[in-house]
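The structure that follows is given in the form of structure tokens.
Every protein chain of the complex appears in place save one, which is left out.
So, subunit A:
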Amino acid sequence: MHPAPSVIIFTTLSGLGFGLLFWLGLGLPPVTGWVAFVFFAIAYALAVGGLLASTFHLGHPERALKAFTQWRTSWLSREAWTSVAALIAMALYGAGLVFFGTQWSVLGWLGAALSLLTVYSTSMIYGQLKTVPRWRTPLTPTLLLAISLAGGALLAGQITAALILLPIAAVLQVLWWVRGDNALRDSGTTMESATGLGHIGRVRAFEPPHTGTNYLLREFVHVVGRKHAIKLRVIALGLGYALPVLLLLLPFGHLIAVLAILAHLAGIAASRWLFFAEAEHVVGLYYGKR
């Protein structure tokens, strides 16, 4: 799959933003007034910034409101609803903390649940696709939820929670990669099943439909980014999970916390790049590619 920067930015930032909103909704840390304002401003900048970035890849962003209509079948539509619901609930809850110094706990819990539901809906946009065997697994929503919760804990200064959740997310990340490397093969979709010619013999793409490239090849057959996959995996694991854990084990300081967050963000961005670049869409088989 083509690793479009807009989608990588969107899933990385809004995952982190909604993760922070989850912890804030639980009242962790228990902040009010200006401190609460800063926490909520960061969470909204990440969550809303990510959502806005996602509209950049739309052909007609001016029609985006229509995306609220098909929640019965479409995870993208469900994501639109859950994200708006989470942002409204958390805005009201945040207003209580910032302006009235009161914690409306039930509203906070609701906002926290909706924030997680948003991350789940986003992950199911990918996790539902049979056409991309690497994504089609319950591990996809599990991993994206774990990353969101761990990153959120890191931003919310929940050091104990982050020290537990970051290693869990790292293990899920490795499991997701290991499973993913055999996913296309295990899916049973091959050039033979794609063309229905397997009963005659081994199928080889002889000539593509056009001498030039096309939308399908640009969007679905991205092989360049896979060249450095192993190096990027090491970078993602090191920066995204290992370094933040090491930094959190040091005596706490704001500079160290900022470093841990930046390392985590860079590592998750690398992991998200691989999420797309390594994903094989079965349509590539028609072109003899994967």
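FYI, a residue touches a chain if its C-beta (ideal position, glycine included) is under 8 Å from a C-beta of that chain, and two chains touch if they have at least 3 such contacts; residues count from 1.
Everything below uses one rule, namely that contacts and distances are computed from a predicted model.
Among the names given as "tRNA 5-methylaminomethyl-2-thiouridine synthase TusD", "ABC-2 type transport system ATP-binding protein", "Fe-S-cluster-containing dehydrogenase component" or "Sulfite oxidase cytochrome subunit (SoxD)", UniProt records the absent chain under the name "Fe-S-cluster-containing dehydrogenase component". In the full complex, subunit A contacts the hidden chain through residues 1, 57-61, 63-64, 66-70, 72-77, 80, 125, 128-132, 187-189, 191, 193-197, 199-210, 212-216, 219-220, 281-283, 286-287.
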